[in-house]
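Before anything else, here's the structure in question.
One chain of protein is taken out of this complex; the other chains stay put.
The block that comes next holds chain A.
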Amino acid sequence: MLTSVFIAVVSLALFGMAAFTLWWQMHAWRTPEVLASTRFSSPDGGEQLSFSLLLPARHEQAVLDHTIQRLLESSHAAFEIIVIVGHDDPETTAVAEAAAARDPRVRVVVDTHEKKNKPKAMNTALPYCRGDVVGVFDAEDQVHPELLAHVEHAFRSTGADVVQGGVQLINFHSSWYSLRNCLEYFFWFRSRLHLHAQKGFIPLGGNTVFVRTDVLRAAGGWDPDCLAEDCDLGVRLSSAGKKVVVAYDSDMVTREETPGSLVSLLKQRTRWNQGFLQVYRKKDWKQLPTLRQRMLARYTLMTPFLQAFSGVVIPLNVAVAIFLDVPVGVAFITFLPAVTALVTFVFEVVGLHDFGKQYGLRVRLVHYLKLIAGGPFYQLLLAGAAIRAVWREQRGRSDWELTRHVGAHLDTADVRTREDVAA
């Protein structure tokens, strides 16, 4: 009896989690009207805002020049590119200086911090920004030339303080995990972020994010100690009541590649999870005015861990239902989370089809099979990253205390983690 009740309670909790996640994941496709509202509307031509585009680059001499060239092809009239390089990185600096010499719109800022990371680099560049809006890109991004015009229109037509554009991993054919990784981005930027924008709590993405310069300065820039400074900025701005707009257009997204290996994906995910955990513990989200928003914040920031937990427990639960002698009614309840997971699976397959259509990519049968077969393994990877993040954060907490006194090796370790992933 006690076992039955316990199993039923766990199952219902899992079911609730899975159902909510599914509900949010499918936000954009709820009605045709919602889907239509997730797109950029066409710019009307009048350009009044100017942009400062931050381009932090670290050991990225190979791709940097191409990225700068492409950004310079932007159709917008008023923008500057601020390339941020490290004082200990002469190769990248050389590429950036050469670009600056060719085109006056390119400027170079040198970050002289002893320990380097992305938020510090961007904070270094913030005082030099002359535009009305600060935009962030990564050194390997492929940015659409029309993007800035659309973003400007979004700013002006909605009175937004922040505009988040879409980011999409494209190389779904590279490996089984890149397939799932691409699809994760697809559901996140195509659908889920819009829900967050609507509900008033949003963890921003790492690039293709645009913030009004004065708002960003008033917020004190990025948190240099946070491993998910992008998420943190979003949480702080939305908690302070700033208006965030998300827009996604398949031909306007910033295209990226998945991490090159399973290990770097694991590391990237660990960093994000740890970052989410840090943001959770910073408690900025507690300023959100309504309980629902705070619940959403709590849940979203905990998601990596809940996901890891449910990924492990759901199969266990089904096994219990089949092999343990529980009443049929309880057995049915134990199947609820698995059924929800199955529905999620089916929607992922449909999502992959839609992804292929949106981007004109040919998705073959083998990709669908890989998507399905890879599901459980990807769950394992996520669970691993979540556990790793908790463990590191746990260890990191004590180290953090130490940093104040001795300056720590831990941060260097974190920087290394950042560098070996292309996030």
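Operating definition for what follows: a residue touches a chain if its C-beta (ideal position, glycine included) is under 8 Å from a C-beta of that chain, and two chains touch if they have at least 3 such contacts; residues count from 1.
We take it that contacts and distances are computed from a predicted model.
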| item | value |
| --- | --- |
| Identity of the absent chain, which is to be given by its UniProt protein name, from "Na(+)/H(+) antiporter subunit C", "TetR/AcrR family transcriptional regulator", "Phospholipid carrier-dependent glycosyltransferase" or "Nickel ABC transporter substrate-binding protein" | "Phospholipid carrier-dependent glycosyltransferase" |
| Of A:V95, A:L179, A:A197 or A:A228, the one touching the omitted chain in the full complex | A:A197 |
| Residue among A:T3, A:S75, A:T112 or A:S157 that touches the chain left out of view | A:S157 |
| Residue among A:K118, A:K242, A:H367 or A:R392 that touches the chain left out of view | A:K242 |
| Per the touch definition above, residue among A:V9, A:A218 or A:V346 touching the missing chain | A:V346 |
| In chain A, positions touching the absent partner | 23, 26, 29-41, 154, 157-158, 160, 194-200, 202, 238-247, 288-290, 293, 321-322, 328, 331-332, 335, 339, 342-343, 346-347, 349-350, 353-354 |
